[in-house]
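Removed from the display is one protein chain of the complex; every other protein chain stays in position.
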Amino acid sequence: MAERRPIITLTTDFGEADYFVPAMKGAIYSINPNVEIVDITHHVPPHDIFSAAFTLLCCYKDFPKLTTHVAVVDPGVGSARRPIVVSAGDYNFVGPDNGIFSYIYQREHVSRIVHLSVEHYFRAPVSNTFHGRDIFAPAAAYVAKLIDWNRMGEEIADPVKFNTPTPTSVGRGIRGAVIHIDRFGNIITNITSAELTDDMIRAGARIRVGKHEATRVLTHFAEGGSQELFAYFGSAGFLELAVQRQQAARLTEARRGIEVEVIMP
Amino acid sequence: MAERRPIITLTTDFGEADYFVPAMKGAIYSINPNVEIVDITHHVPPHDIFSAAFTLLCCYKDFPKLTTHVAVVDPGVGSARRPIVVSAGDYNFVGPDNGIFSYIYQREHVSRIVHLSVEHYFRAPVSNTFHGRDIFAPAAAYVAKLIDWNRMGEEIADPVKFNTPTPTSVGRGIRGAVIHIDRFGNIITNITSAELTDDMIRAGARIRVGKHEATRVLTHFAEGGSQELFAYFGSAGFLELAVQRQQAARLTEARRGIEVEVIMP
Partner (left out) sequence: MAERRPIITLTTDFGEADYFVPAMKGAIYSINPNVEIVDITHHVPPHDIFSAAFTLLCCYKDFPKLTTHVAVVDPGVGSARRPIVVSAGDYNFVGPDNGIFSYIYQREHVSRIVHLSVEHYFRAPVSNTFHGRDIFAPAAAYVAKLIDWNRMGEEIADPVKFNTPTPTSVGRGIRGAVIHIDRFGNIITNITSAELTDDMIRAGARIRVGKHEATRVLTHFAEGGSQELFAYFGSAGFLELAVQRQQAARLTEARRGIEVEVIMP
């Protein structure tokens, strides 16, 4: 059997029409031809660090251990923001220190963060507008080569984190937020089974979004009635709202950031 | 020379903005790192089983023998519909038993269909909404590992098939249907050279779609006159209608499902 090749994933807001993504891949292969590159997505809305963080959160653990996840949504490119490499749990992460790994810091034991500062490991010359190609792609290629990280920069302990929206208790209910709308128009909230318990569901919890309410938390899509807005725990572990074969977000006018409420009878 | 790696292809309606596709790829590599994963498309219109079946039909044979084709357009996910793996001709197919392989059953000798039912070969826990990641991706990874299929489930003989639209004779002519509009606005019909023969073309067959007619069946695009709607047999073997460097579907208001008629003089 052939040797296992290390995996590098890419999450960016570069789209797929320009030369940005292939330039990163070329830079990786030029340093380390012995890797597998997997696209997570390049359709992060431009400059939307939060969206990139969420998408990465939902799938980083599906990859083999020691996979290196590169995330480049980088509105501060060329400013003082630091390029970093992070060892957290069983995975490595490479990207700008702008909060893009906030969810990872919450969920994983962070054993090391290194500020990438040694130019020897950059593509030369480094452009001021495209560190994806010139700093992050090379760093990922070296990480996958098992380079000693101390050679690439100095350790830091103060990474930038953004506050991830957390559900709060309101009386016997919960106040949460919409954190994502997916391709099917399903509405993903920040509420998990830690907040909305089985007991609450059995007691008749209803989920309100805008002027609409889901009165049932189902376990299978197929149980949803025609035109019914229903809730369920999605494959990423979050409470979601959907209507069978329709765009629930369109029907309810839900969009990221708006409030979601769990109401107890 | 390096060893040939088995190929797994993916056809889905997941789009490329969410975490669905990379989660499937991560799940595959976690079980079988020694594969090549190729995207067929992830832009099947949501829930459009027929469109996925058509796209797969047009290219499954271009891959090396023993390629495993995974197709996940799965509006019935979480219901009683069966997950299956199919051995047909020189290829393997993995997906929901909802008719998505209907064209394959028509064209290939089906030697075996197994209902994937042994949970040991699923990702644990299995979500109720994302069998792409939890059942189909792992199954494909095991198939590419040459696992004995009997270990994954029991053989079945009654797969779901939809009726693929078939051209019919109307007098000396043919009545067919539009089955696809491609990126260039070319109109793909379900008529092949088995129905529209060389003799009929020489005798002056005209092709009507809506209020428009193609009066010539050409062999090369370059023969088409400026603004001329013309017909030709496309690279997937079907009769197509096009206008040079323009969107024929837009000009003729053609869309999938409408009638196409071959008229003899």
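Going by the order they are written in, the chains are A and B; count residues from 1 in each one.
Note that in this section a residue touches a chain if its C-beta (ideal position, glycine included) is under 8 Å from a C-beta of that chain, and two chains touch if they have at least 3 such contacts.
Quick caveat, the model's predicted, so the values are computed rather than measured.
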item: Options A:34, A:106, A:168 or A:219, residue touching the unrepresented chain; value: A:34
item: Hidden partner chain, residues of chain B it touches; value: 1-2, 4-5, 7, 9, 16, 36, 38-44, 55-56, 58-59, 62-64, 67, 182-184, 219-222, 232, 234-236, 244-245
item: For chain A, the residues touching the chain missing from this view; value: 2-3, 5, 13-20, 22-23, 25-27, 29-30, 33-34, 37, 46-47, 75-80, 127-130, 133-134
